[in-house]
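What you see is the complex with one protein chain gone and the rest in place.
Chain lettering (A and B) follows the sequence in which the chains are written, and residue indices restart at 1 in each chain.
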Amino acid sequence: MARTPKVGVYICHCGINIAHTVDVEEVAGFAGRLPHVAVARHYTYMCSDPGQNLIKQDIEELGLTHVVVAACSPLMHETTFRLACQEKGLNPYQFEMANIREQCSWVHAAGPETTEKAKQLVASGVSKAILLEPLAEREAEVTPAALVIGGGVAGIHAALDIADAGFRVVLVERGPALGGRAMQLHKTFPTLEPVAGLIAPLIARLLGHPRIEVLTEAEVTEVSGYYGNFEIEVAIRNPQSAICNLQVGAIIVATGYDLFDPTALPEFGYGQYPEVITGMEFERLAAGGEITVNGKTPQDVVFIHCVGSRDAHRALPYCSRVCCMVTARQAHEIQQRLPEANVTVLYMDVRAFGKGFEEFYDEVRREGVLYRRANPSEIIRRGDKLIVRAEDTLLGEAVELPADLVVLAVGMTPRADTEKLAALLRLSRSPDGFFMEAHPKLRPVDTATGGVFLAGCCQGPKDIPDTIAQARAAAAAAMVPLMRGKVKVEAAVAFVEEELCAGCGVCAELCTYGALALHPVRGVMTVNPVLCQGCGACAMACPSGAMNLHHFTFDQVMAQVDTLVGHLS
Amino acid sequence: MQIQARQFARQYDLFGCIQCGKCTGGCPMTLKTQLNIRRLIYQTLVARGSFDLLGFEVLWDCTTCSTCTMRCPKDINPMEVIIGMRSALVEGGRVPPTVKTALESVFRQGNPLSFARSDRAAWVGDLPVRRIADLGEEADFLYYVGCTPSYDPRIHPTTRALVDVFDRAGLKFGILGEEEQCCGSEVRRLGESGLFEMLSEDNLALFEELGIHRLVTVSPHCFNVFRNDYPRNGWQLEVQHYTQVVAELIESGRLTFSGELPRRVTYHDPCYLGKHNGIFDPPRAILRHIPGLELVEMERSRERSLCCEGGGGRMWLEGTNREEKLASRRVQEALETGAEILATACPFCVLTLEEAAKLAGLEERIQVREIMQLVAEVL
Partner (left out) sequence: MDTRDNRPAALIIGGGIAGIQAALDIANAGFPVYLVEREPSIGGRMAQLDKTFPTLDCSSCILTPRMVEAGRHPKIELLTYSEVVSVELIEGETGYHVRVRRKARYVDVERCVGCGLCAEACRMHGRVDSTFDAGVGKRSAIYVPFPQAVPLKYTVDPLACLFLTRGVCGKTFLCKDACSARAIDFEQQDEFLDLEVGAIIVATGFAPFDPREMPEFGYGQYPEVMTGLEFERLVSASGPTAGKIIRNGKEPRQVVFIQCVGSRDAKHGHAYCSRVCCMYTAKQAHLVCEKLPEAQVTIFYMDIRAFGKGFEEFYDRVRREGVLYRRGNPSEIIRRGEKLIVRAEDTLLGEPVEVEADLVVLAVGMQPRADAGQVADLLGLERSDDGFFREAHPKLRPVESGVAGIYLAGCCQGPKDIPDTVAQAKAAAAAAMIRLAGAR
């Protein structure tokens, strides 16, 4: 480093949050005596404008080379202070934060030991700060187009939104037709509209949209590139099979779900008794005119909830979210069309949670559908009837219910080829097997891969309105970079010290982002700084110590640790 | 004794039930008997064809306090379900003997107490009370006395005090005298729907004939049945409980008190005034206006009040648990407030609570009083 470092240290009171437990004046005094520290101040709220002005003034007047703020978690205000530094011409990466709130004042009682800890955290921050180097923040141009994988309700909505916002969209659908699972449904709940009638106009608009290209019987086979500039290879597998290459700025995954196969639960005799069918098969039965089973109108119809769902032992540990209401609507349909039939629904909990759902459930019961609390154990044949054997847990008695038709409300599972797509797009999966979102609460459509977003049931079971809301949310997420035309590229990325690298490739195997590759000529690893997210996994794994991480180099981190450990020893 | 399960379920909206158990959880009878209305509803729902009620003696335990109905989140009326089931038992002739006697007495004598029709106005004695038939257009309202206030000497102080209060306030009212007959409240609740229909039609016809548009009752039970159960047939009938009238007289200054009653009093909400009809404040207003009186509330009051077990025909029914009385619990709860007087505004409550206090040997510590008895002391 050319210049001798000149550090400014600022201790924040955070109102009383820090100042009530930490003696901030003492910490500032201590910091002022640390090597290379030119100035140390304390203030009620460093994040406030006057607080930031203190930093800006000192950068100007004292020519600070590095700034340390001891305050809250960097998650809160690192950006605030980086921007303040930047405004006065100091590289934002020459700023360091010491967390003396969450890691000190909030978790300890007031007293000299707490103040002592705060001092050490500040000293540790200063040790790192003087080693910090300027890094360049860059932006990459964004290809103004998007790829949507999957032509169901989610994919259609995402594609329409992005195209309506003015961008080109390519929609890739594996099957020959658009509309997905929803087209197999007969009617919606709770409004009882024919599904095809709702979806068909959307498909027509999609096909007629000047900015949307639809590729059916097609599959994504290769994905390379990075956020803002993905290179996609699509294989079209119809008579005119072809390979097509696309460039897009963002990708929306809307690949949907598979249905649980009830033959995995042999006690229900699915496949053995023709009278036992799945909910999806019921949809076809209901759509096909008169409802008959074995040529006769069924007298006793039994619906069974949670077939496969909520069964951590043999099937799916999770709730499939839609079956309660699909069943209610199907029970309603039977009761309407066969008023003489005895319609019974066997449930564990009725999950009528959405808008208008509980009201619909109330309506269906009042039509005469009998809800009994039971998770049936088996179905057997007795004469020309099936017998559903269960405990009615509200009677506390074992019961046998005769049935001419049994409908199994089978749950949703991840698509069989989820792993393949996960590998292609570098997506992770939740324990339930569906694609994992970046954060379950606040980032439900983002993924760990920048520029790739999730829509619909590929992320987890959901009904049509929730699928649409999520699809449009994914569209919004994709539209942000498309509209800005640029994406920010992480500056704190990995780098290789080539003289140390043996090219063993351990790092590349670990990299979730596909940012590492072996240089074909030099035989060392190279980092694609656009793909790298700066997680540091490679640096930890490298047996030769060749991989390092900007802004968190070994020297910087060890300086921090040494200060803390040095204090203890 | 059979009910046609599906038809019955439809009639009483049982398919609306989600078996949450709110009805049974708060039912006061579950404190002492096996009555479980949630389970009865479910048994009806899952029955195919007919459901036999023979042996369901617990149906006679219900006091029709309406706690279940008031709280049901799905707006089902479990109390009416029990009445409907009782009807099936009545139709099948499976009625407890004491109930049979009471019903027969209503049919013959117009009261369930086996008193003579001709003695109905004997309570009047020397009071200057006029027959409404003689007043004609002049009458503001009919003072409908009811069976127990007419015949039971323990209630006569209230029956008579009301006449005094109405007179002092200058109200124009009349009674039906010997022409008055049972309102049918308990008859209906015992499941004798045929007899109730007859009584209500007779009474309405009489009201129409006499041009009665407004009536005031002593008993909350009479008040309720006239207000909520009578088919109006287009006849405009304003029904009031006496506590509403008296509270209004006091608040408007038309009734004033000269005496003082420096006692600590707690008030028991009768189910048919409170839970059934939401009348919680007028009785309390009367008590608060009595000079010197200190009103204290029991732990459970208003909507949360505990039933005394006097409703639903239970005045003529022991029920399946004869050992324990809810009224005894209620007297205990009143004692816990430190009150010297347990006041209420229903003849049935007075009788059950008084008996409970007597049985427990607590008469020295707490007196059970009808509100009008207290009013009479300070007039």
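Criterion: contacts are C-beta pairs under 8 Å (C-beta built on N, C-alpha and C of every residue); 3 or more make two chains touch, one makes a residue touch a chain.
Remember, predicted model here, so these are calculated numbers, not experimental data.
For the chain left out of this panel, the touching residue among A:Met483, A:Ala502, A:Met540 or A:Val565 is A:Met483. Touching the missing chain, out of A:Val276, A:Val301, A:Leu421 or A:Ala473, is residue A:Ala473. Between the chain not shown and the residues A:Leu206, A:Cys319 or A:Ala422, the one that touches is A:Cys319.
Contact between chain B and the absent chain runs through residues 18-27, 30-31, 36, 38-39, 67, 71-75, 299-300, 302-304. Interface with the hidden chain, as seen from chain A, comprises residues 13-17, 44-45, 47-51, 73, 75-77, 79-80, 83, 106, 161, 164-166, 188, 190-191, 193, 198, 202, 309-310, 312, 317-319, 321, 349-359, 362, 393-396, 430-432, 434, 437, 439-445, 459-460, 464-466, 468-477, 479-480, 483-484.
Here is the rule we use: only the chains that are shown with their structure count from here on.
Taking each chain's centre as the mean of its C-alpha atoms, chain A lies 62 Å from chain B. Within the complex, the chain A residues that touch chain B are 342, 350, 362, 365-373, 392, 394-395, 399. On chain B, the positions that touch chain A within their shared complex are 6, 10, 13, 15-19, 39, 42-43, 45-46, 48, 74.
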